[in-house]
Every structure is written in C-alpha cells, then in structure tokens.
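Note that one protein chain is taken out, while the other chains of the complex remain in position.
Labels for the chains are A and B, by order of writing; each one numbers its residues from 1.
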Amino acid sequence: MMDSYFDILSALILLSSFLLMSHKRIKSYIKTFRIQSSLIALTAGIMGMDSLIREGSFDILIVCVIIVLLKVIYIPRLLHRTYGTVEYKVEKDFYLNIPLLILICCGLVVFAYFSVSNIGSLDGAHLNLQVVNSLSVILIGFFFMISRKKAIGQMIGFLVIENGIFVTAFFSTHGMPFVVDIGIFIDMITAILIMGVMVTRINEKFESINLDKLKNLKG
Amino acid sequence: MGLFLWLTPLLAALLSIIIKKTKLLHAVSILSATTLLFLAGYATVAVTANGTLQYPWFWNLFYIDALSVILLDIVAVISLFVSVHAVGYLNGELRQGTLRESKIRLFYLLMHTFLFTMVLALTVNNLGILWIAIEGTTLASTFLVGFHNDKHTLEAAWKYVIICSVGIAVALVGIIFLHLSSVDLIDPNRALQWTVLYQNAEHLNSPVLRLSFLFILIGFGTKAGLAPMHTWLPDAHSQAPSPISALLSGVLLNSALYSVIRVLSIVNKNLGDSHFTGRIMIGFGVLSIAVAALFILTQRDYKRLLAYSSIEHMGVITLAMGIFTPISIFAGLYHMINHSLTKSMLFLASGNILQKYGTRNITGVRGLAKVLPVSGTAFFLGLFAISGAPPFSIFASEISVFLSAFAEGRPLLGAVVILLLAAVFAGIAAALFRIFFGEAPDSCKPGETNLPGAIVLILMLILISVSGLYLPAPVKELLTSAQEIIAWNGTI
Partner (left out) sequence: MSVFTPDLISGLISNFIQFILLLLLAPLSGGIIKKVKALSQKRKGAPVLQMYFDLWKLIRKESVVSDTASWIFKVTPYIVFSASATAALLVPVTTLLPSAVSGDILLLIYLLALGRFFMCLSALDTGSTFGGMGASRESMISALIEPSMLVSVFTVGLISGSTAIDEMMAAMRTIGNPLLHPVYILCFFAMIIIILAETSRIPVDDPSTHLELTMVHEAMLLEYSGRQLALMEYGAAIKQLIFLTLLVNLFLPTDQLIALAGISGASAAVDAVGVAGITAGAGAAGAVTGTAASAVSAAAVIVALVLYILKIILASLVIAVTEISTVKFRFFSIPNLAALSFILAFLGFLQYFVLGR
C-alpha cells in the first residue's frame, strides 16, 4: 500500500520535472519547482509518519519540515526576489524548441531505466520504479541546466538535481543518516544564496543574466 | 587535541569578522596557520605511533589514519606558506590600489573557512560528512575566486560554483548508492562510516557499488579537475588571487582525489581486483594528461599554463591509483605531496610576477631573472620541476609511476604517457626561456616587493629540491602505511 503511494509520488515528481522543461518563463520555473518540492515534502511526510509509528523516530519528520520551510517557502521566495532585481526584459531562454527538449528528456528516462535495470540486483519492482523515476529527475535537472541560457535557469536546474538526489535517497534507502541530511541542507542553502549573489553581480557587470555573454575565458 | 584541528581555522575565521586592523588580521592568520601546522604535527606523531587517531565524540566522526594525515600535513604546510605569502601579496595589492582595505577581512574570513572545510574533509570518518565538507570547499572558495569582482573573475567564479556544485551532486548520488549497497548490512548509526564500510567491503552489493563508484569518480573527479570535467579549473585557478590559486591547486584538488581514493579502496576490496576501477581510472588519467598537454603547448597565459599543469598531474595521480600496485600507489601518494608543494610555490611566485608586470600574458613578461631575482628563480626552477626534470622530487615520483606501469605489464600505457609528458615538457620549456631571459620592460623596476613571500619561496624551493634527492625515513614509513590502507593486503 505504502509502495503504491510512493510509486505515484515518484511518477508525479518525474512529471513535474517534465513540466519544468516545458515552461518558457522563469516565473513558471519557480512555480513548478515549488510544486515539485511540495511533492517531495509530501513523500517525506508520509515516510516520516511511517517511521514515527514503526520506530518512533522523528528524524524524517524533521527533514520534512525543513523541506517545507526551505524548498517550498524560502527558496522560491528567494528566487523571486533575485528574479525581480535582475530581470527587466523577456528573452528566449532556450536553445532548442520545447517539444524537442521534452523528447530528449524522454530519452533520458529510457536511459535511466536501462542503466538501473542493468544492475539487476535491486530488489523489488517498486524500488526499481522509484529509483528509475528519481534518477530521471536528476538527469532532467542536468539537461535543464544545459538547455537554458540564463543564470536563474541554471540555479533552478541545480535545485532540481538536488531534489532528484533527495528523492533518490528517500526511495532507495529511506533517507541518508540524519546528520548528513542536515549538512546537505546547509550546503544547499548556502549554495543557493551564493548563486543568488553571483547572479546579481553578473547582472551588474554584464547588464544581463544571459550566460552566452560569459565567454571571455577560453583556451 | 584533535578537536582543535577544527576549531583553529574556525576561530581564525570568526576573529576575521571581528578584527578591523589589517596588521592584526595578518597576525591572526599566520598564528592560526602555525597552530594548524603544530596540530598536524601532533596528529602525525600520534598516527605514526598508533596507526590511527580517533575520538569517541560526535558518533566517532573524527578519524585520522596514515592516508589522511599525509594530506592533512600538506594542508597545514601549504596553508602556513600561503598565509605568510598572503601578507605580502595583500599589502602589494593595497599599494597598487586594486584592493580596498575593508575587503581584507572578507579575504581572511573566506580563506579560513576554506581551510576549515578542507581540514574537516580530511579528518572525518563519514563519507556523507566528507561530501558536505567538499561541497563546503566549493562554496567557501567561490567568492575567493571572484574576489576582484570584474567580468573575468565573475565568469570564472560562476563556472566554478556551477560546475563543481553539479559535479559534487553527482558524487552525492554515488554516495547514496554506496549507502544502498550497504543498507541491510550495517547498523544505521554507523552508516556511511568509512572504516565500517571497509571492514565489510566483501559483503556489499557489488553491482550497486560499481554504479556508485562511477558516480563518485565523475563527481569528485570534477572537483579534482580530471578531463573532460576540467573546464572550470583553468578559469578559476587563473582568475583567483595567487595565494588562493596556490591553495586550490595544491590542496583542494588533493582533497577531492582523496575522496575518490577512499571509495576506490572499498570497491576494489569488494570486487577482489582492480580491473573494473583500473580501466576507468587509467582512462580518465590518460585523457587528463593528453588534454593538458594539448593546451599547455598552445598556452599564452602563465597562470593558465600552471592550471593545465595541475590537470596533468592530477591525471598522473589518477593513473597511478588506477594501476593499483603497491609501488604505483606509493608513487601516486608521493606525487601528491610533491605536486602540491611545487605547484603552490609556482602559483605564489606567479602572484609576485603578476603584481610586478601587471599581465598574465607570457609574451608580456621578459627579463624575469633581473627584475625579480628570488621569485623569478623560484618560478624558473619550479617550472623545471613541474615539467618533471631531475633532480626535483616530481621527477622521482613521476618516474616511479611509469616504472610501475611498465612493471605491471602495460608498456604501451607507459610509452603513451611518457610521450605526452614530453609534450608537456616542451610546452613549458618553450614558455620558460622566453619569460626568464630577455630585456625587461622599462616600466618594471627590479627588486622584490613581497619580502615574506620571497622567504617562503626560498624555503619551498629547498624543500622540493631536497626531497627529490632524499626521502626521510618517517615520511617513507607514513607513505607505506597509507599505501597499505588503500591496498588492503599489499597486493594487486
């Protein structure tokens, strides 16, 4: 029963990263990221309740609360603020057209499927499915970073990768050890803050956050 | 005692926030680095005596053995050299007006945080925390790379933070799979602990472990600057202030490789041989050397030249670890030490040159022997050393790596690598003579500007020349025990 909920959630999280890929505007990126994070928080919540009932440990529930505070509330707000300070014109943000991007993402899912199914020794169809889905989220995050030109798009790609890693950890091993989880959160929030500052500075110096302009250093 | 290893850099970072006077900041920095060196010495003695140094607090988190203590010593030595050199460097920048005095605090704050994360990475037992520390090094050094805040440094810093963060994220996936391969075996309280994983290595789930090794190699390999994930490295190393370049190249790359080596030994123990890991590691190693050789031959910027040379040497170390014989592991670790010392000396010298000539371009630097007698000589000899010429220590370790390749029955591999290194040598030598001799431009007044830096350079030069001829017995012993840690029973 639990597994079937997680199956659905993993599929929905994967779907949300496809949605992200199909969006054109940075505001919709942020909105989709928020949806994805909420789904992850939901996953963590279900898992946390389960472990509370079974083992009486609060660890995963705490992680869930942190996810809500950080990824659902704070980071999207931070991104909106960064976006507000730097963006004053709408430009095309991607190199290839969207249907093509989405088809390539489909290919990535197939790739994830084959690479995981080659392991063979992951036990159980459910674990397999969840790991395939969450690995695909990571791959799509990578591809999102490659496919977007703007700095904020890359930040969001990074966050999606992070989300994908988180769900991979959740689905495959019910989360990392608690200390490690907390450390990862600290790193992540620092990374995002730093990237936010960098985006503002890049916007000041280059008068755009289009990363095509960052090509002075070569060779 | 061990806790002070973490506290010292943290304390120095905190003090850098509070203190406003520049001179006091310099003093704190040097004091902290000296303390760190002292503590590292203590750890070395303890490890030589007992094999390991660990304490029961924080879930047995603190753990040092021969492998980590070697790298810890490198961190301590180089951080002392760098902080002494940084005093002169920063004062030089202040004089030239390229730096505001208020930013010195930020510099020291970030530098000590950077050192803290590196020390943390080398002294923890938990692979998860190790990951966090390595990611921490990226975050702490991002603004150091972008310190001058102009178009070029910003570009370098952006590339650095994005590529490394993403690369490290890949490594995290690998660590998750490592956890997955052990999750039914190991007590959750000791999950991801290096020692426990290593003890139970034979029982881990091999296919998952293989996948995890791939992810971890690519992830930490990005941070270590292995080709083709190296693209951030030349930019970051050339745009960062020179003391930071020295730290990045001399220490950071090693820490990243250290993480790979830890996992490598678990995987090899699990699989029973090094065929799987060896092929991949050797592939990355040779590719890195080849890419570096290509770019060194056409390089016009001497800091970038040094950066590419770092990629090359990381390639050599990876290659040595890929061959995975006792000799090659020993040689690889030895090479780590030598490369760190030589490369950071070169970067420090290049900082002096950059301040004097105001250009990174090789063609802009002429008559170095007259203008900067000490830094120039250090740079000249250092470049010789880094390209693998005797009698310097790099020659000794590099030749052992090749010999181990031949001894392992891979003559083709050895030949290819030697050919590539010859290309590197040619590239560096071509740059070298143009720089060192010739008429200096009129704008450059002869004479050293960074006096503490010059002393440091002389010390380092002595160090690398002597260690090329004579390796002290304790160091040799330490290297041997580190090698035994990596290769579980001294074979394969």
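Just so we're on the same page, contacts are C-beta pairs under 8 Å (C-beta built on N, C-alpha and C of every residue); 3 or more make two chains touch, one makes a residue touch a chain.
This is a predicted model, so every value here is computed, not measured.
S.K.: Going by the stated contact criterion, tell me the shown chains that border the hidden chain.
M.R.: A
S.K.: Would you mind spotting which of A:113, A:178 or A:206 touches the chain that isn't drawn?
M.R.: Only one listed residue reaches the unshown chain, and that is A:113.
S.K.: Tell me which of A:129, A:145, A:184 or A:211 is the one touching the absent chain.
M.R.: A:129
S.K.: List the chain A residues touching the unshown chain?
M.R.: Chain A touches the chain not shown through residues 4-5, 7-8, 10-12, 14-15, 18-19, 22, 97-99, 102-103, 105-106, 109-110, 113, 117, 125-126, 128-129, 132-133.
Throughout what follows, only the chains that are shown with their structure count from here on.
S.K.: What does chain A use to touch chain B in their complex?
M.R.: Contacts found on chain A: 115, 118-122, 135, 138, 142, 145, 151, 154, 158, 161-162, 165, 168-169, 172-173, 176-177, 179-180, 183-184, 186-187, 190-191, 194-195, 198, 201-202, 205-206, 211, 214-217, 219.
S.K.: Which of the residues in chain B end up touching chain A in this complex?
M.R.: 59, 126, 128-129, 131-132, 135-136, 138-139, 142-143, 146, 149-152, 154-159, 161-162, 165-166, 169, 172-173, 175-177, 179-180, 183, 188, 191-192, 205, 207-208, 211, 234-235, 238-239, 295, 298-301, 304
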